[in-house]
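Every protein chain of the complex appears in place save one, which is left out.
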Amino acid sequence: MPQINKGMGAMTLTHNDFAVQTLGECTVPSPLNLSTVYGDYLTNYIDENERILYSNRLSAIKQYIENGEEPLSFEKAGPREKIFFEPGAVRAGIVTCGGLCPGINDVIRSLVMQLHFLYKAQSIYGFRYGYWGMIKESGLQPIVLSPDKVSDIHELGGSILGSSRGNQNVAKMVDRLMDYKINMLFCVGGDGTLRGASEITDEVNRRGLPISIIGIPKTIDNDIPFIDKTFGFETACTHAVASIRSAHVEAKGYQNCIGLVKLMGRNSGYISASASIASQEVNFCLIPEVPFELEGPNGFYSHLLKRLKRKSHALIVVAEGVGAYLCAKDEYDASGNRKFGDVGIFLRDGIKKFFDEQGMHVNVKYIDPSYMIRSSRPIPSDSRYCIQLAQNAVHAAMSGKTGMIVGRWNNSFTYVPMKMVTRENKVIDPESTFWLNVLEATGQPKSMRNTKP
Amino acid sequence: MPQINKGMGAMTLTHNDFAVQTLGECTVPSPLNLSTVYGDYLTNYIDENERILYSNRLSAIKQYIENGEEPLSFEKAGPREKIFFEPGAVRAGIVTCGGLCPGINDVIRSLVMQLHFLYKAQSIYGFRYGYWGMIKESGLQPIVLSPDKVSDIHELGGSILGSSRGNQNVAKMVDRLMDYKINMLFCVGGDGTLRGASEITDEVNRRGLPISIIGIPKTIDNDIPFIDKTFGFETACTHAVASIRSAHVEAKGYQNCIGLVKLMGRNSGYISASASIASQEVNFCLIPEVPFELEGPNGFYSHLLKRLKRKSHALIVVAEGVGAYLCAKDEYDASGNRKFGDVGIFLRDGIKKFFDEQGMHVNVKYIDPSYMIRSSRPIPSDSRYCIQLAQNAVHAAMSGKTGMIVGRWNNSFTYVPMKMVTRENKVIDPESTFWLNVLEATGQPKSMRNTKP
Amino acid sequence: MPQINKGMGAMTLTHNDFAVQTLGECTVPSPLNLSTVYGDYLTNYIDENERILYSNRLSAIKQYIENGEEPLSFEKAGPREKIFFEPGAVRAGIVTCGGLCPGINDVIRSLVMQLHFLYKAQSIYGFRYGYWGMIKESGLQPIVLSPDKVSDIHELGGSILGSSRGNQNVAKMVDRLMDYKINMLFCVGGDGTLRGASEITDEVNRRGLPISIIGIPKTIDNDIPFIDKTFGFETACTHAVASIRSAHVEAKGYQNCIGLVKLMGRNSGYISASASIASQEVNFCLIPEVPFELEGPNGFYSHLLKRLKRKSHALIVVAEGVGAYLCAKDEYDASGNRKFGDVGIFLRDGIKKFFDEQGMHVNVKYIDPSYMIRSSRPIPSDSRYCIQLAQNAVHAAMSGKTGMIVGRWNNSFTYVPMKMVTRENKVIDPESTFWLNVLEATGQPKSMRNTKP
Partner (left out) sequence: MPQINKGMGAMTLTHNDFAVQTLGECTVPSPLNLSTVYGDYLTNYIDENERILYSNRLSAIKQYIENGEEPLSFEKAGPREKIFFEPGAVRAGIVTCGGLCPGINDVIRSLVMQLHFLYKAQSIYGFRYGYWGMIKESGLQPIVLSPDKVSDIHELGGSILGSSRGNQNVAKMVDRLMDYKINMLFCVGGDGTLRGASEITDEVNRRGLPISIIGIPKTIDNDIPFIDKTFGFETACTHAVASIRSAHVEAKGYQNCIGLVKLMGRNSGYISASASIASQEVNFCLIPEVPFELEGPNGFYSHLLKRLKRKSHALIVVAEGVGAYLCAKDEYDASGNRKFGDVGIFLRDGIKKFFDEQGMHVNVKYIDPSYMIRSSRPIPSDSRYCIQLAQNAVHAAMSGKTGMIVGRWNNSFTYVPMKMVTRENKVIDPESTFWLNVLEATGQPKSMRNTKP
């Protein structure tokens, strides 16, 4: 049974959880030469103490006040007047890990530009093929990154550095950082990658090295907590809507025809839900957060049958993570998670079988656009977001922050401890107005279960 | 990105400013049949008293606490358990005014679907060609809108209802509402339109009519205050980036060539600034909020010359509102605002003249993509936003709210009194990190004035 | 690109094969009121006797001359000065059959506009869901088509009439035409559909009815002979290239990674070959016309291994029809054709197995974009082509032509007897320069067989 995102609320968060580690005192004057006063039309440094509220609900704030507590809050991102590293001494590393996601090259480009032009970094290395390229045994040499080298890469999908899945020996990776005298490492990746980055930070701390480890969260699924939205997500929704439109055209093209689209989302249905609202054509949006049954009088198949009898076509979107409930396997991956089958194929076959049993011939047109989405170039709003994340990541590193990721929360850029975002996944709350908007847009039943929960 | 204009900060806002008017007590049970408890996996009604904080800064909240005041907040949007109108008695009107903007048809479609399917409205009228179609003298009959009529309109740019500029006689418009026995009117438009809607509300109040007037703010410029972002804005930025890319290709295609793109934004430079970050190629982004000089050693032309000597090409984005400073006319419009010339043409000619005087031949490739942007179809993230705005607008009207607009603030949908959003325009704060991100992305000087301000 | 299948060359074509049937003498003056002289700047009627050469090779023409024969030629399409039907008496039917293809709605729209505005047709019926909607038993009523009804349909993918596969009882379909007093029927479909249309023509002839049956050939695969290119083909290539680009990005994103794209083409590899040239990234393009082996020293797997060792990534395009050789089944369809499996899945699994045996770990990213391609809207060059086909189809019907299709040959629109285009499929000649261009663009071996043929 999928869990409502109460974990977030239920977790007892403390002020300590929001505290970002620093490598030491900031004594170097920033080369940015910004203003420190308001009213001169010149951009200002961000004060170390500016903070962004965790909750934007009045009732939550009232409760803090009643309890005499300071509300929980994030450190605000941005350039500091005093920084930790001498600009000319900066030797940066960049590594991109996990699945492809629109915008990685924009992040790389912007990190390089910001490091080179704003902070005059001495050298910037790009490790090849994820953490694998960070250990000597891979035989891979990092690429030296310069503005010339990266100036056109935002025109290309993917990652010019390449990627790989899985972690590597942490000690070996830190050895490698020392080999190249790297004093700031930017890790672009999802929760596995950030867990790895967190371990690298721990090892760096153990060795007492002045190396800043900064994460830039990347997950096309948008399931990282304490961050509004991950880069690439809106691009994914954009292409998802195109796939849904295709399935809709197919479904309307024939009598008793069903369009079925499987979208990314192992733990959370953000892409499916967002694309279902945007497409305006979807009749059923199935996500892991909202439990449902296939069979029975109030089950999904029964509602699908009614729809088809009424309109002669139907359009279904399913998030891949629904497979964890519908087609779990008796196998477990290296991390001990139960594996599950391809829920798109499962549903396609299940629907056909159900209608066969009803003696009704239906056509199911099944579309799985995953690779085409992952490899696309970011839409401009994602590009902008990537660039702003990278700009703030560099500001963070220059200020000696470490073991943290750059995020955005209620429209403000923030610095968030890595450990906080790798605890669990962000999921859609089925009792929220966001999910209501999906129900309103699809017209699907509020519940497709035969018994009340 | 949502920056509060300094004026906004300066305005003394009171709790009263945030209070939304209602037509009367809500006694009708909602037909939506949502849940009222948490934990049953069923979507909940939004409590009338749920509110979203105006400020997300910890320091602001601390100050409220010190002063013993309740922080300012917005009413949270969403469906209420008890509503004002009997569903079957609803007779709605929709009107779209002002310039075209991507997403208008999505708003119309979603209003119709929500009214028809969720709240079983009796009839829905679409007035033709803006407020002009709302007075009898126009000779225009409203269109009867049904799900069938609107089911494919999200595939089309523009407004199927048509639009017009300017207000009409308020009494006549209210007469017309009475003629058609309309009890809720949805006005899609910018600040002029919302000012008109506000006057309609006043007239309706004067006459003591139970008619709900709901605004859905539309301005491609994103310059409406107390709302994160207006619909169509991200679509505009998307196409703006494409135009900038074109100018960049042209500029790089020849020796000493300058690409110049004029973008929309009469009062604020949001499109120009956002597109400049996203495109990653812009060298100079000129917006009305950031004063600069053309001539002199630290003036724009001088920096442009340096850029061209160094790189042999340059890329400039200018917001149309810069014309108010550079090429104001001695003419005033009906509302008493000073008119100004086309800043794109002005700069194109000015640059040529400047370089001629320097004895340097340059090519200026000038692009003005305005009409192509306005008339485009919304990108999916804007579609989704349009739909959510419309869904919440209908919830508001059903609950008897009036004289208000539907907005979004720090990721939560809100209800905001119309009078609040028509006071003044939202602008970019040049001292904010958002503008810093533009400076970082363009590499342009922090100030292009010859004297300190 | 239009290659004549060797079969075609082998077929003994006679002048008779090129002769289009007519319903009778044309005595009605065309309402188009075109010019009949050259030099007055006014468009001219096309003379009944204008003909377009079948061969564009000088050597072929020389041979005809030597043999004292008139070269084979097609009737040129276009408006005639005298027509067969009284404009006001025209009652037209339109039916769309088979798989979806970009441009069907453009064809429908243009048929309606041309019939209505140019020739003042009395009524136009659109049959629902293919030939199935043409028999009474379907219970489906045809839609009355008017300019208003179709004015926006070119913005939508698919077919507003819907489609179905397979033929229906010919007598019943002709009965239905008689029920509705239809005197011209436009059949949009592939070879099966055109075979059906040919049978309808025969039945109409048998009954001595003055009904014109005109085909508009539709096959996304571009495998219809005696026609340069079918509509929707270039749109298919456009989207195919996007899929290939995605696979390329994925392939480059990881070490030893292979991108694999399966494209449409049951009998011919036109989409695969054209998209492979256009994408410029493909390393192996596999089509049914060019036999190859998987195993052995000169087999495909061996070359793939070499490529991967050299570059660490590879990109493969395979046409679905290759499955007829690689994964034929022991099943036969209703028409007696041997069925075959999904060659994309077959190759994905085969490649993995091969590399496993080599002890080399590879990743295969497999993309099947078929439904997304079929359902897309046509690119403008296809729209234009659709419209011109439909315009000429109407001219043909008005002139009383029947049992024919509208085609294009060497840039001129032509009228071609239906029986000629349903004989066999058009395929790529592996010995042509077109296929050479594919080899040049991919760099793949000229032959991947272990023995000389």
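Residue numbering begins at 1 within each chain, and the chains themselves are lettered A, B and C in the order written.
Heads up, the rule we're going with is that a residue touches a chain if its C-beta (ideal position, glycine included) is under 8 Å from a C-beta of that chain, and two chains touch if they have at least 3 such contacts.
Please read these numbers as outputs of a predicted model, since none were measured by experiment.
Asks: Return the single residue from C:Cys237, C:Cys285, C:Ile316 or C:Val343 that touches the missing chain.
Replies: Checking the options C:Cys237, C:Cys285, C:Ile316 or C:Val343, the one contacting the hidden chain is C:Cys237.
Asks: Looking at the whole complex, which of C:Thr27, C:Asn56, C:Ser146 or C:Asn337 touches the chain that is not displayed?
Replies: Checking each option in C:Thr27, C:Asn56, C:Ser146 or C:Asn337, the one touching the absent chain turns out to be C:Asn56.
Asks: Please identify which residue in C:Leu286, C:Ile387 or C:Met420 touches the non-displayed chain.
Replies: Residue touching the absent chain, from the options given: C:Ile387.
Asks: Under the stated touch rule, tell me which residues of chain A contact the chain that is not displayed.
Replies: 152, 155-156
Asks: Which chain B residues touch the hidden chain?
Replies: 100, 129, 132, 156-159, 162-164, 242-243, 245-247, 249-250, 252-255, 365-369, 371-372, 374-376
Asks: For chain C, which residues reach the chain that was dropped from this view?
Replies: Counting over the whole complex, chain C touches the hidden chain at residues 1-2, 33-35, 38-44, 46, 50-53, 55-59, 61-62, 65, 70-71, 73, 77-79, 106, 109-110, 113-114, 117-118, 154, 228, 234, 237-238, 240-241, 274-275, 277-280, 290-291, 379-381, 383-384, 387-388, 391, 409-413, 430-433, 435-437, 439-441, 443, 446-447, 452-453.
By definition in this document, only the chains that are shown with their structure count from here on.
Asks: Could you label the chain A-chain C interface same or different, taking same to mean over half of its residue numbers are used by both chains?
Replies: same
Asks: Taking each chain's centre as the mean position of its Cα atoms, how many Å separate chain A from chain B?
Replies: Whole-Å distance between the two chain centres: 28.
Asks: Express in whole angstrom the distance between the two chain centres, defined as the mean CA positions of chain A and chain C.
Replies: 43
Asks: Which chain B residues touch at least two other chains?
Replies: none
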